[in-house]
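Before we start, here is the structure in question, set down as structure tokens.
FYI, not all chains are in this one, though none of them got moved.
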Amino acid sequence: MSDIKEILNAVYDGTVSVDEAYLMLRQKPFSDLGYAKPDHHRGIRQGQGEVIYGEGKTADEVIGITKSLLKNGQDRVLITRLSADKAKAIERELDITYHNRARLGVAGAMPETRIGNIVIATGGTSDIPVAEEAAVTAEFFANNVTRLYDVGVSGIHRLLSNTDTIMSANAIVAVAGMEGALASVIGGMADCPVIAVPTSVGYGAAFGGVTALLAMLNSCASGVSVVNIDNGFGAGYLAGIINKATEK
Amino acid sequence: MSDIKEILNAVYDGTVSVDEAYLMLRQKPFSDLGYAKPDHHRGIRQGQGEVIYGEGKTADEVIGITKSLLKNGQDRVLITRLSADKAKAIERELDITYHNRARLGVAGAMPETRIGNIVIATGGTSDIPVAEEAAVTAEFFANNVTRLYDVGVSGIHRLLSNTDTIMSANAIVAVAGMEGALASVIGGMADCPVIAVPTSVGYGAAFGGVTALLAMLNSCASGVSVVNIDNGFGAGYLAGIINKATEK
């Protein structure tokens, strides 16, 4: 932001004209592809690379945005909510790695070194796809991930026997459907932030994840916050920010 | 039911006239007080005494129904959802014991001997009124009750250190508000039926007990069933039936 002063100084110096300065102060820090306006400054502004939300975009649109981002200096691009079909169509034009269960595509190489420790736990086997979305996202942003799957509260000893793992994390992602009690129990055991992800797993009065969402929002444990239903990406991204801040 | 035959035999014998028999077959096994029709056969039919739902009835109506029930051979009467004010008004005409926290009134003496073991657990201190409604109801119907209060899942060791108590029950009533995870964790530990009672404790997205209700209905543990929000009476009554059947 302090570059406003730089521009003003340049105007004063006469090295930049008023009109140019006007343009610079007004200019758009993003490309305009017509159908989308990818943001090239986010890497700088937020310390993380741009991500493409793949749902509701055609393969061509995803390719166009990805190329625009890579061309503008980004090392790698994460494409979320990418169906296997669309991934195939994209692979014809672009070199991407497709993570099937997580429904994520990655253009460019994954980071070579990762730091810290994020624990990603699930209540059951059916919650794994959402957990993988969180895990690969966190790895994409150079964080270490420990997977702890199928440790739901109906057999509490499965969770208790992993107390050490839970205590060692910088951030925990608790992924669960049905009654979502996993977040509360982990929240009571851990001393780091717990990000709860309700999943749409369950039937009847699970209401596509609403029950788990509400339960997690009402967690009686402190240090728990919640993201949208099935939002593995959001949880992985946020856990990454916390993990990195802790390691620094 | 086989007394239909007895009546028919009596008709055949001529000891009972056709019209009398007609009346007997049609006759109402309840009193008609105009504003209410208390059911005097329930004790026989269901093995438990009649209960008066106090809310929405005037003190006079409660007195009238109670007297009618006592006169028709019932030893004691339980009055639920009875406000302290109404209890006072009733006490002027009728000898009742009022359980303040449980908001229950009892006319007649409590049973002298109780059998079996029902464990009643709460997630927090604020759930105690509902738990007491369950406990006194169970005791009214001659069951032993073990109270286990404030053992919510955010400090799971409080629950685990009571494993023996939980394993010794014939039936467990799990009372919790907020995210209602208590029922799932107990359900995973116990080998007897667990009756979950969501309470209206909590704020915001607790929605007056709806979150706990939904969470309990979606419990990933088997052997858990649910009653209405704050329905301590219903849970205590049902736990009593199960406890007695187990003891017999």
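Which chain is which? They are A and B, in the order written, and residues in each are numbered from 1.
One rule holds for everything that comes next: a residue touches a chain if its C-beta (ideal position, glycine included) is under 8 Å from a C-beta of that chain, and two chains touch if they have at least 3 such contacts.
All of these numbers come straight from a predicted model, not from anything done at the bench.
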Here 2 chains sit in place, yet the whole complex recorded in the file consists of a number of copies equal to 8
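Rule of thumb we're sticking to: only the chains that are shown with their structure count from here on.
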For the pair chain A and chain B, the C-alpha centroid-to-centroid distance in angstrom is 49
Touching chain B in the complex, chain A uses residues 123-124, 152-156, 160, 178-181, 184-185, 187-189, 202, 204-207, 210-212, 214-222
